[in-house]
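Here the structure comes first, spelled out in structure tokens, and everything after it is commentary.
Removed from the display is one protein chain of the complex; every other protein chain stays in position.
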Amino acid sequence: MFETVQKRATAFERDGLAVRRLVASCSSLLSERGEAAGVSLAKVTLDLYRELDRRDQARFLAALLAEFSPDPVQVLAASEAYAAEQSAANLLRLSTVAEPPRQELLRRLNRAPNGTATILHMRERLLELKMERPEFEAIDADFRHLLSSWFNPGFLQMVRVDWRSPAYLLEHIIEHEAVHEIRGWEDLRRRLQADRRCFAFFHPALPDEPLIFVEVALADHMADRVERLLDVQAAAGDPARATTAVFYSISNCQPGLRGVSLGNFLIKNVLEVLSHEFPRLKAFCTLSPVPAFTAWLAPLLKADMGDRSDPFALALKAVAAQLGTDIVKLAVDADNARARLPALNEPLTSLCATYLLRPASGADSAADPVQRFHLNNGAKLERINWLADGSKKALRESLGLMVNYLYEPQAIEANHEKFVRGEIVASRRVRALVLDAM
Amino acid sequence: MFETVQKRATAFERDGLAVRRLVASCSSLLSERGEAAGVSLAKVTLDLYRELDRRDQARFLAALLAEFSPDPVQVLAASEAYAAEQSAANLLRLSTVAEPPRQELLRRLNRAPNGTATILHMRERLLELKMERPEFEAIDADFRHLLSSWFNPGFLQMVRVDWRSPAYLLEHIIEHEAVHEIRGWEDLRRRLQADRRCFAFFHPALPDEPLIFVEVALADHMADRVERLLDVQAAAGDPARATTAVFYSISNCQPGLRGVSLGNFLIKNVLEVLSHEFPRLKAFCTLSPVPAFTAWLAPLLKADMGDRSDPFALALKAVAAQLGTDIVKLAVDADNARARLPALNEPLTSLCATYLLRPASGADSAADPVQRFHLNNGAKLERINWLADGSKKALRESLGLMVNYLYEPQAIEANHEKFVRGEIVASRRVRALVLDAM
Amino acid sequence: MFETVQKRATAFERDGLAVRRLVASCSSLLSERGEAAGVSLAKVTLDLYRELDRRDQARFLAALLAEFSPDPVQVLAASEAYAAEQSAANLLRLSTVAEPPRQELLRRLNRAPNGTATILHMRERLLELKMERPEFEAIDADFRHLLSSWFNPGFLQMVRVDWRSPAYLLEHIIEHEAVHEIRGWEDLRRRLQADRRCFAFFHPALPDEPLIFVEVALADHMADRVERLLDVQAAAGDPARATTAVFYSISNCQPGLRGVSLGNFLIKNVLEVLSHEFPRLKAFCTLSPVPAFTAWLAPLLKADMGDRSDPFALALKAVAAQLGTDIVKLAVDADNARARLPALNEPLTSLCATYLLRPASGADSAADPVQRFHLNNGAKLERINWLADGSKKALRESLGLMVNYLYEPQAIEANHEKFVRGEIVASRRVRALVLDAM
Partner (left out) sequence: MFETVQKRATAFERDGLAVRRLVASCSSLLSERGEAAGVSLAKVTLDLYRELDRRDQARFLAALLAEFSPDPVQVLAASEAYAAEQSAANLLRLSTVAEPPRQELLRRLNRAPNGTATILHMRERLLELKMERPEFEAIDADFRHLLSSWFNPGFLQMVRVDWRSPAYLLEHIIEHEAVHEIRGWEDLRRRLQADRRCFAFFHPALPDEPLIFVEVALADHMADRVERLLDVQAAAGDPARATTAVFYSISNCQPGLRGVSLGNFLIKNVLEVLSHEFPRLKAFCTLSPVPAFTAWLAPLLKADMGDRSDPFALALKAVAAQLGTDIVKLAVDADNARARLPALNEPLTSLCATYLLRPASGADSAADPVQRFHLNNGAKLERINWLADGSKKALRESLGLMVNYLYEPQAIEANHEKFVRGEIVASRRVRALVLDAM
């Protein structure tokens, strides 16, 4: 038995060795020696991290939590001194001891070539682990804090992506498109023709990798069906005649940047650029999915409505009569679903309006992330589009419904403030659809 | 009398109005509304700052101190909670309240186009004011903290400057050369020929402005006279045959970046690049000024040495005999000085060695900043050069003496550690020159 | 009846009007007025050409022949004067009147934006027409003459094509690959990986269109099967270890440049570039098709060999026994063909050697254009590869055989001279395969 324990210990030592070596390198990097070594010690340290397996990565992140947090005794002493006297020296001391040392560690790691890329990979791993170990939020806050500072929109470069872009970049676009899958190079080609625009943000430390990109169609009306937008055969329109810019897809390429504001800035940048290039553009809208509508609707359909005859209950009954009460599997037989849906235009559109405009509550589990994103950006919920996306994914998520959010430059700030105060900014037309319940 | 007071008050209000408006805009930018407005509110706020006169700039910086510092009550409460329990939530709360809000303010200002440039101008003003108002150190710490993070070497681009560089960049180089003035385009041209190299750091947010640059001569020996290096007529040597890279000038271009480590990284980067391009290079050294030697020597010459006959006293007497005891004005009559100096090779070189190798003390007012910079970077004091620079400036500062600091890649880290521990790393040759005093 | 004739005449006039207007514009461009108008008249003239339908294009080219040829009377007078006295003035006069005026016309057209592209389109049409109207050779000689001067290798830029190249350029590559069809972007991607190279020539007047490109594999042996080279799944080798560069495809992109030497220069340029980048490369060879082997073999198989027992006849009989005498349709049932071929290694390889090494005759209708191209460039016929290409096209053209031509830099000039004198330069191995006939 003793032997077994010893074996385990050895195994543990061996396993832990790589992590201990990395942690020691981190400590050294944080010391005076690290300052002098310049970039070389940062390189060595990052190399040690890159060699870790996934289990050791988790151990290392745990060590970041355990060994690179502020010292509570020092923090308390500094706080008391600062409370007693708000001198520059006391404030400096407080700032120094209250900031987790891992922040300075990450800043020094970031000096090495490809440091930023490795730090993003670290955070990707951290985000995975955080789901099971909520205490890692303390580390993640430091990553998020630094990444927000480094990926400041002032440091980003907006690049137009088109058919003159290098192939490796286009390959990234194909791979990371998350809203409407790009089915090969022909599909991509159509999305880059004269009546389309695609813009991406780049950071100088990751020159070959887009951070986020948005796809826009220049059209003469607010799009209501995604199939038309994605039709590879459709002839390209004349962008000079376009009156409406339809933002139909926005996708992040860097999982390690989750929670760092990029989309907001990208949309507003593109809005400005397009306004200049095409003075005839009058409207900027999205054609957006409603990813959680079915999830909200499904339990309601199963609920017993008894003999309720309020508009909300009637709509639910109409839907249940046509589709049954189990709509979760509807998309499995997509053709059948597409055949049965057309009759439900009115009740489903109204239910969707009711869903999107219901009073928000802080921890609303059915909250629509796309809606939150655009309303928080200052957009308005403008229109709900019936039979707007016939793909399986859309049938599953929203029974094919899609939404236009409208960005009106002069209303953006006011809309955002309303949203922050809890109001859902929506057009009269959408508000009129909301169904009263008893 | 009342009227006068009222007038003053109005004037003050009027004067203060621009500052108050700017501070209000800053508060707004820090709020939720600011987050939504994206870049536009940051733009507006920066524009308000740019319109301030110098007096109002000072007022605004004072407001940053008074109104955007951490709240001591909140900090103390968060520290106590964290001392009691080191949970993620408590740490997050602590980090949030202990960080001065002006840091987030600067980060948001930085989102605007040219935000970084304006922040650098703010800090330039701040550095001026700090000389008279030491409490501004509290604000400056925040600027320095953020700028160090943003101007991380991982984000900088090193660019070779040569005769193919755009004229506006070369104009920057001419303007900012701080060690050996560039006297026009012909002088610059010589410094960019085949046996020379010039490298600059750029940051993506300031694409047209170099941050710092270094000038290097590729030679077959360790340079001992700056005139030869700067001779516009000298034929260019063959860089492929060079054995020695002489870093003869390093200059900062951005006063707002004072205290942000750049030179250290630039020198090491250049060292690496040159090693690759020219495998025959064996030595990397500087030819550096000794800016405070005269300042150290002058009072000693005036001191009464009585009948002391120790080497140190004898050297001082020899110098005084030749130059008199008032050497501060020596450079005024430069020709005369140049005529009298040659006889003093031995005593002056020895005195300089004694000066540079005297035991360091923390607050050494005569400390040599150039020496500190290179030794802290891990260089070694290699050689003292007699009659190395005949310019008025050099006569005034160091009686024409210059120093070679040597960068030996494999010794850099160890040298730095010795320096940090208080040791002056110097060659045997230089150490042998030190004069014993009684 | 008269009416009909008149109608026809009118139609003819109407039809011919566009051509007459264009010819008039050409005459004007050749006059003094054209010189002054600079580029504008050239633009107008080219626009007139671009509007012609195919029939009118033919008419215009006929007009170039009829109206822009040298005047025989003037030529004769100038020749006689020059024969009498070889003065500068007489020579000048001779040069002026002997050069077809359409050359100057084309030079002036070429001044307009996109002039070169339109001239290439003109020649494309001309090459079509020349097949039926041999007199157009007189015009074509002028086009060829000018294009050779303009597309001088000294004016061409060689560009490496890789995965960083713009998508539109890669699309051109996919479209114009003429030897081994590129089946989509994945196929192309493999051809641009680390162990491959692709180089194209560009001309500054056609910045977006490659003129010709070559594909090279870096390998450790002389390739003998094209399938391996084209295997999309094959892992990329380490180019630094390669000993052999295999040129496996060369394709022209501009039909209007037929007959203008480009491939020769491209191959030699690439050879030089690769030698510098990879000093370990020892051999430069091709893996080339034998496009006319089947065409040469088919009638021989049908011929009556009687009881001949010479090696040549025996080989033919062996082939006929296995494949039948009608091999032209063999590729129609490719699987069947692939099953029956393996037994014929010896006789078919020998017959192919016999085919390639048979005495050349000026108007050899079965001459192999690929062989001529490489031998004329100074290559050597090095090896014949059995079952080297299983594609239908290769089965049809050469029963799957391919050839390696070897470029030995030091032998190129001598090889070319031998080829010009009528010798087929081939390795001993290939020469040993040749079959004696009675």
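Each chain carries a letter (A, B and C) given by its place in the written order, and its residues are counted from 1.
Going forward, a contact is a pair of C-beta atoms (placed from the backbone, for glycine too) under 8 Å apart; a residue touches a chain by one contact, two chains touch by 3 or more.
Note that the coordinates shown come from a computational prediction; the quantities given were computed from them, not determined experimentally.
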| item | value |
| --- | --- |
| Where the missing chain makes contact, among the chains that are shown | B, C |
| Contact partner of the left-out chain, one of C:20, C:107 or C:308 | C:107 |
| Full-complex contact with the absent chain, from C:116, C:244 or C:350 | C:116 |
| Touching residues (missing chain, whole complex) on chain C | 32-33, 35-41, 69-70, 72-73, 75-76, 78-80, 82-83, 86-89, 91-92, 94-95, 98-100, 107, 110-113, 115-116, 134-138, 141-142, 145-146, 148-150, 152-155, 157, 204-205, 261, 264-265, 268-269, 376-378, 412-413, 416-417, 420 |
| Contacts of chain B with the absent chain, listed as residue ranges | 163-168, 170-171, 184-185, 189 |
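Following the convention adopted for this analysis, only the chains that are shown with their structure count from here on.
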Pieces of the assembly after leaving out chain A, positions unchanged: B | C
| item | value |
| --- | --- |
| Most central chain, Cα average position | A |
| Computed distance of Cα centres, chain B from chain A, in Å | 42 |
| Cα-centroid distance, chain B relative to chain C, in whole angstrom | 64 |
| Contacts with two or more other chains, residues of chain A listed in rising order | none |
